[in-house]
Structure formats: structure tokens, C-alpha cells
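Up next is chain A:
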Amino acid sequence: MSTREEILGRVRQAIGDTPRPTAEVPRGYRGVGEGLDRSAVLARFVERVEDYRATVTRCRAAEVAEVLAAAVTGRSVVVPPGLPWPVPGSVDDTGQSAAELDAIDAVVSAAALGIAETGTVVLDHGPGQGRRALTLVPDLHVCVLGAAQVVAGVPQAVARLDPASPQTWISGPSATSDIELDRVEGVHGPRTLHVVLVDDL
Partner candidate 1 sequence: MTGTFVGMPVFPKAAREAVGDSQLRRNLAHATGTIRAKRAAVVGEVEEWEELRLAGAAIKENVLLHLDEHLVRLEESLTKAGATVHWASDAEEACRIVGDIAAAHDATEVVKVKSMATQEIGLNEALAARGIDAWETDLAELIVQLGDDLSSHILVPAIHRNRAEIREIFASAMGEVGRPAPDDLTDEPARLAEAARLHLREKFLRAKVGVSGANFAVAETGSLVVVESEGNGRMCLTLPEVLVSVVGIEKILPTWDDLDVFLQLLPRSATGERMNPYTSVWSGVTPDDGPQEVHVVLLDNGRTRALADEVGRQALRCIRCSACLNVCPVYERTGGHAYGSVYPGPIGAILNPLLKGVGHDDQTDSLPYASTLCGACFEACPVRIDIPSVLVELRSQVVDAHRGGVPKPEAVAMKAAGATLASGRRLGLAERLAGTGIRLARRVGARPWTQARDLPDPPAESFRAWWRRTGGDER
Partner candidate 2 sequence: MVTCINDALFPDTGRNVVRLLRRLGVEVDFPQAQTCCGQPMVNTGYLDEAVPVLRSFVRAFEGYDAVVTPSGSCAGSARHQHDLVARRSGDEGLRAASRETSQRVYELSEFLVDVLGVEDVGAYFPHRVTYHPTCHSLRMLAVGDRPLRLLRHVRGIDLTDLPGANECCGFGGTFAMKNSDTSVAMGSDKARHVRETGAEVLVAGDRSCLTHVGGLLSRQRAGVRVMHLADVLAQTEPSKVVAS
């Protein structure tokens, strides 16, 4: 008998002939945050992202290029295919190796959505977001997000996301609490996270 059959057999034996009721799962939590006023949602998003000691810039669509230029000024920068904004002096993602990415200072990407309650941006690595390594290895990550992409809470985010593509949920710069359970920013992921929130997008 294969291990697979063995394990499945043991599972069935363990559960036994006992009736297998399916417990009712309360889902009232999904309504939380639904009725919140948009400007309150955005304000909360900004406050909570900043709470992780990330930088947030709010601007209008017409100003994005300018904000990006300032954010990466003086650094080498890579951009994913499909990024709708020009970034001066940037190189395109041409499938650089991890070691090559390690030599680049910054990356600019779009995002799939933002979560106000937790101050999170989620990448689903679609157009403008790039493959996963791209937003991981460089030390500065500038992430552009439209106000319409910000949802109230985790349930709304999960409902919108498509699990078929890989995702990276990002809440602040990389951090650790492993030394005396004190939070310290800056370990392996980008040590600086800069979120650009575009109010009219």
C-alpha cells in the first residue's frame, strides 16, 4: 500500500463512523468596515502604513511621475513591465539574476490593492508589479496605489484577490521581533517602503 493510501486510511479510521456534521461558520465579521466613509478608509490606510514606519506620499495622478522621480533620485532603479508611469533613469526587468538585482538600489511597482485596517499593500504580480524577486531584492521599494484600490479590511481584500496568481502581502518594511520581542525594521526584505497613494486613481 502506498503511503498516500496508508495516511488516508488512518484518517478515515481516526474519524471513524461518527457522524460528520459540518459546523456553521459565523460570517458576521465580513460586514465589518463595509459602511465606512471613503475618506475615513483612506485616512486609516495612511495612518496604519505609517505606523509601520513606512513613508506615504499622497498625490494626484498628474503628479505621480514627479513624486517617483524624487523618491528614487540618485539611485539605480529597476521597473517591471507594464508600469504605467515613467521613472527617469530606470532599467527594465530583463530577467536579471538575484545577484544582479542585489546590485540595484530601488524598485518601483504598482499594486493589486491596499487594506486600510491593517496598513497592507498586496501585490498579485500582475502588470506593473513584476515577478516576485523584483520587489524583494532591492533595498527600497516604491509602491504606487490608486485610492480606489484601497479596501476597508482583510475580508474585502481576500474576496477581491484571485488565488490563481502568487501574492505578496506587504505591511511596512521588513522587520523582526526576534530580539527581546522588540520590533526592529530592516532585515532581509526592502528596508525602506515608500507607498504612493494616488487620490484620483
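Candidate entries met the following condition: all candidates are chains of the complex that A comes from, given by their letters.
To be clear about the criterion, contacts are C-beta pairs under 8 Å (C-beta built on N, C-alpha and C of every residue); 3 or more make two chains touch, one makes a residue touch a chain; residues count from 1.
Computed from a predicted model, the values in this text were never measured in an experiment.
All listed chains 1 or 2 share the complex with chain A, though the touching one is 1.
Chain contact summary for the complex, chain A toward candidate 1: residues 2-4, 6-8, 10-16, 18, 20-30, 32, 48, 51-52, 95, 98-99, 102, 115, 117-120, 125, 131-133, 136, 154-155, 157-159, 163-190.
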